[in-house]
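One protein chain is absent from this view; the other protein chains keep their places.
Chain IDs A, B and C follow the sequence of writing; residue 1 opens each chain.
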């Protein structure tokens, strides 16, 4: 059915679903919730992935309720046992969701009560779903950070393996997609390693302030011990203002922005692979397992994975759009609008995970055409050594801007004659600038140009080797 | 598991899935596709909802292949019978997807071949997935347009019922969320009817140019009859340039923008309902079936549906973001990036459908507090009739700007004394502007202010009644 | 100073600017406006470009006030003369803005009063800035539509001139940036003409409903004639609901979306030019006047204009983002938030105007390398005629999917041997599929493949010629 019909039609309130007996959120209402509201309101499809964090948070809460005497020790014991069984059900995939489970919090609590009876109804004392979900989300960010960073490292490792294998191949460096200067392939690949390293650092998440205990946003009248729960859950301290703690989605938003930055890097790798695997560049060929065919053109070897790296970064960016816009203009306090954060955040996370996986797979199954790369460098019409010529003049004392201008004229001359720079005679060079002498020939070699770039960050072979070693050691040390 | 791990890890190309025997897209490749690529590349989860359009388009294509003699009549007959059976399977929910079904097009063709044998392999002559998906998408837009417009009308009908019931209630009109002037509730509700009417028109989709026959983007060497397929599928004509036909997602993008405009209207209705159902405004109360409770505060009656109207418009806006950004900078021709259009478009459609449903449900189950509305109008501290006073002066020949200034001073005076405008004596008024006389009292009534607004579009009772009648007649006539 | 300091610091209310004597908006307030508020609130820098629309609207309003007897004829006369003088000042660039001019409306009124005295203070009767700015904006959309559409036509004309000059050159059509099938350059360029034609239609603006007379949002107590002003200003009718009329920015938003769609088309042209002017493609060379140099590399000929076409579409998309998000969740009625519409809209308009101009300039100064294009087609390793081979088999009765598979095997064979399709012997072909015979050679020519694509929309020379003629005639007729 192409009809976008996620909800049953809703002719009137008479359609309200029958009240689920004992639905703890409908206590003061007559009857159940209208199906159209249920469809838009139920967040379980999104937040069920927080089940482990939710149970972890509930366990810490229960232990604290016991330690402070708010709940008797035996009730806490039963709650902890019950929560452990709920966790097992989720882990085993046997947890059965019920229509009344509005979200993961209610689902866990409902099942807990089923499993252990009335003591399960004691768990929600001294907390609210507002602080609960904020805590779940913070714990989740920590876990997602670890998972995504591991994937980023996997991409870096695949890149480093390529540097080791083909890092000494020579190809043009491009600006404005115009050939600019020669570089080593290792230098180009290490650039991605470097940017991914920055992305990796950006994906770090510190568990600073624990929202648990902020209640609905005012705190609670129970003598809770927030230091205890914060510590147990791995936070530095409890959040110092209950309203701020439940109102803000800042951390999730900035994490999504960091995901977007990493997706950007991968999208650029994708864009570059699309170019390199084109017939015109011909620098790389993807293996069969990471290539796709056409339904009509039998000859096609399409880089769909690389194109999707390029495209799917827009998914992540749109998720950032949503996270930034959702709370705009909302007074502090909890609003249902904030619930929309999770679908956006999880889309960002899942997309980056997929992107890392496909990037790694392609890098593990790519073959470079070193000859095509070298030919592009040697093509005299590219004038890749023009900068060397200008620099040579500078070393002879010519001001750079004057040297730049002179070499511009020389390029025009060579271009007009359809030859390369080294095809010009010394006389021709001297006709443009008298500082030229026979020594100039020595800089007009690709190897010379590469070898000269020894200052930090340059593309010289020794730099590339050193950077490769540095990164291998860094990844080995688990940084 | 909170780990965002949609794909199995991908240590190397060796992990490629085994080639599916007879997978028509892997003909020239050794082995199957890498699982990480498969996860990101497979579009069936998104595009399966196009099954009916895909089959409709294929039937038109098959008939044309027969009519032009490209395929023999009996093969076409068998293809059509087979496609009808595939359609039945989808309609009955019995269609079984296979791992090799990369998208809806390959799924349908694969099943067709299973059902009718080799003749099924004849269907893809003279077309490509590029023109096929563009055609499916165009057909889909037409259907989604109808479905969404019907939902918009349902919201309008719910609003009109409220106008009929409570349209004569009086409440303040607000600018800058400050009380401005009195209006009728019917006028306020008809404003939403009006805006939804504009949205309804914006959601119209014309099937202008049929992409089918554009092939991969160059046309085809077969003597196809594109006029025939275009006509059969309900388009005005075949698309006149094959490259443009397969490269553009303009129509889907503009449809999503129209969806966003409609979502904006509903988000504003949501925002207004959040205000009106607050204790401070107290203008409206949502019925139990469209209210939600709190996990901790037993007294809460939360307008979650209204908040989600406000929030979910951001989902739609982010979908527009994606559709606009995806093709940016892509050379013409098909790129895999374009495949990302569907997830974005469908998210926009589904979100608006949900929003319409919950808006309608809330409007069917809302009760207005006419007394609170009226009290807000009568509250002298609101000075809602200050404009009437200024207008009165103008009718006495005072330039408006001077009148405006005088009444500003009068408001300051009344505010300072803590009284309303009608509590000031004539002497006090005359002390500010001498044009005042005893006749001024007549304009300082709410009913007078309302009744005077008889020019087109104003909030007078007769205007509201006329607009209600106009809209009822318009919706009845199915416009 | 790099400090982002648009406003003076604001230590306290004491800093409020002195009240401007007679500032008509500050009547009830003591003192002037705080400088920080003034900086953020003053919209004149944005909306001053609406001066002509504002005066036009005011003239229509004044005439109506006279016709209905709300103002005496002589006052109207003086107001019209005064507004004509204000218009002259703006047109001549001699209008002097004052610090009290919060926006274009107050600026015009202030100057009018200066020029004609107290009668100028009569103009604002029976209207508000809310309906005034909505009217200005609607008029503006009509004008901007015309201006932008003319620019789009200029780009189309430049493209058609290229089709006429070089339309018969042959180059590869690409999907996934992989060579796919041969096309004519004219076909590729006409694809842009076609898409721009859709964009041109999308930029149409109808002046449907005139907001003037909606007042602050409730209408007015004066007996105005909205039909008269609507007619005079070129609208179909007055807006039928005053609240909707002042609350919505739908038309501006959808116009911006249409601008974004057009910017998308130009961004793709830009992206394609970046590829074509690369050394690797080598299909095109930009003239000196539309090329840029490097500060360091003397040989560079950079396509900055094409890159900016690609990039600046993101400016437009971000403007759409703003216009869509601004009103989200706002209750109906006027809010200051809506004022943000203009900066976003104007940015979209200006950006598209710049993009059209630079696109036209580049197209007027580009040279194609027909030999490089042809060589890319003839390169046997591209297998551009593989589809022809499959289609040939289909014409021999082979099911397409089987033919596709066979040709896939043939491509693999040729690829493995490093030869082209026409280098394979008939025996080799027959070893893959027995349907091959000597007749197959006839389809393995580029000219044959092109000539066969005669169905509507295909790239055959006759189609390209017909489409060129159609577009030339259409543009000549001013459609």
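Just so we're on the same page, contacts are C-beta pairs under 8 Å (C-beta built on N, C-alpha and C of every residue); 3 or more make two chains touch, one makes a residue touch a chain.
Remember, it's a predicted structure, so these values are computed and weren't measured experimentally.
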item: Contacting the left-out chain in the complete assembly, out of C:62, C:284, C:319 or C:384; value: C:319
item: Candidates A:135, A:181, A:277 or A:292 - the one touching the absent chain; value: A:181
item: Candidates A:321, A:342 or A:364 - the one touching the absent chain; value: A:321
item: Touch residues of subunit B, complete complex, unshown partner; value: 174-181, 274-275, 277-281, 293-304, 307, 321, 325, 328-329, 376, 379, 381-384, 386-387, 389-390, 404-408, 410-411
item: Touching residues on subunit A - with respect to the absent chain; value: 24, 27-28, 70, 109, 113, 118-126, 130, 173-177, 180-183, 187-188, 190-195, 198-199, 202, 213-227, 238-245, 247-248, 250, 253-254, 257-258, 260-261, 264, 267-268, 270-272, 275, 310-311, 313-314, 317, 320-321, 324-325, 327-336, 387-388, 391, 394, 399-402, 404-405, 408-409, 411-412, 443, 449, 452-460, 463, 467, 470
item: Interface with the undisplayed chain - residues on subunit C; value: 1-7, 9-13, 15-16, 24-34, 36-37, 39-41, 49-53, 91, 105-106, 124, 127-130, 140, 143-144, 147-148, 154, 215-216, 287-299, 301-302, 304-305, 307-308, 310-312, 314-315, 317-319, 321-322, 325-326, 335-337, 339-340, 343-344, 346, 349-350, 352-355, 357-358, 360-362, 364-365
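In this text, only the chains that are shown with their structure count from here on.
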item: Shared chain contacts [subunit A and subunit B, defined touch]; value: C
item: Where subunit A and subunit C are represented by their mean Cα positions, the distance between them in whole Å; value: 32
item: Computed distance of Cα centres, subunit C from subunit B, in Å; value: 23
item: Per-residue overlap in subunit B, given as positions that touch at least 2 other chains; value: 24, 27-28, 124, 130, 215-216, 310-311, 314, 317, 321, 325, 335-336
